[in-house]
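Take this structure first; my questions come after.
Missing here: one protein chain of the complex. Every other protein chain is in place.
Here is chain A:
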């Protein structure tokens, strides 16, 4: 077992060697521009792209013509949201999203607000899921787009996508989802789920960084987005720019591997995650964040009360994890996602996200459990809050100095 152990697979995943192998020829002898129509170099590159497009389409149950390759999920989110707004703004200017979305979605919506869009940011319940009745109540005749993420990047909760898309469609709006954390991890089928647009990325599913895709529905209804990058008219005019052929080939291969191995892998990962979470949540004053029933198989987000997340990560130097606490500014803002669940700031500051992946082993999980326990105990020995809690002092009654 090599240290440190990587348990931050929601941030990015390592490239699968099989994906790398598929990509390599497209860096060297198959280097052609996929848009070169007049010679074999171009045809070979185009073949690689076409094949990848089919591999991607097969994973999410769409046709190859519905895939627009982008530089990643952030660009796909931007293209989907801004592109729909620009294309359909004569029909309405209202967009509905949620407070726990990724910044790529939230900031694209904020950008549109400056251009005249009205955006509703749905609050989530304490378990991280949106309230369908609130969504229904928020729909207006002006609503052109509902965009709600599939699986959350911090806590892993899976939104009721089918129900959400049904509500959107009932009111004549399109439904988009940022499925960056879900595609390749759990079954996602754009037809069964009623998805009109979907953003996702290769590097969250053992593919390379710098490539992703936007699914854009072509039938029932035919959806169009206004291009956000103009140029040579690639990707049916929706996203210009020379295709990243090796990256696209890598995305395709990554999708194929996920499709073939998903069932078994999801079972293996959820068993390991449950082992980790079970052991750590048995510790005194530790809390699992988010709904544990509707959840991605590989994520656990746990708050260890009375210790601060960043300090804790420093103690867990043999584990690469992520914290909801960012002690990097005077304002010390904890995770907005955890705060949206109604977590108090101190519990949000005390959270650690464990993201398991394809290369995580049981031995590593056993080590992570012991290492985390030791770090939490060590920091609690250092924590004045833990001492006060143990003495039975009610911390909420203390007048903390203005800070």
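Couple of notes before you dig in:
The rule we apply is simple: a residue touches a chain if its C-beta (ideal position, glycine included) is under 8 Å from a C-beta of that chain, and two chains touch if they have at least 3 such contacts; residues count from 1.
Everything below uses one rule, namely that contacts and distances are computed from a predicted model.
One chain of the complex is hidden; its UniProt record names it "Iron-sulfur cluster assembly scaffold protein IscU", one of "Stage 0 sporulation protein KD", "Sugar ABC transporter permease", "Iron-sulfur cluster assembly scaffold protein IscU" or "Gluconate 2-dehydrogenase subunit 3".
In the complete complex, the residue from A:137, A:314 or A:374 that touches the missing chain is A:314.
Not every partner is drawn; the one left out touches chain A at residues 306-308, 310-311, 314-315, 325, 327-330, 332, 334, 344-346, 349, 381-387, 395, 398, 400-403.
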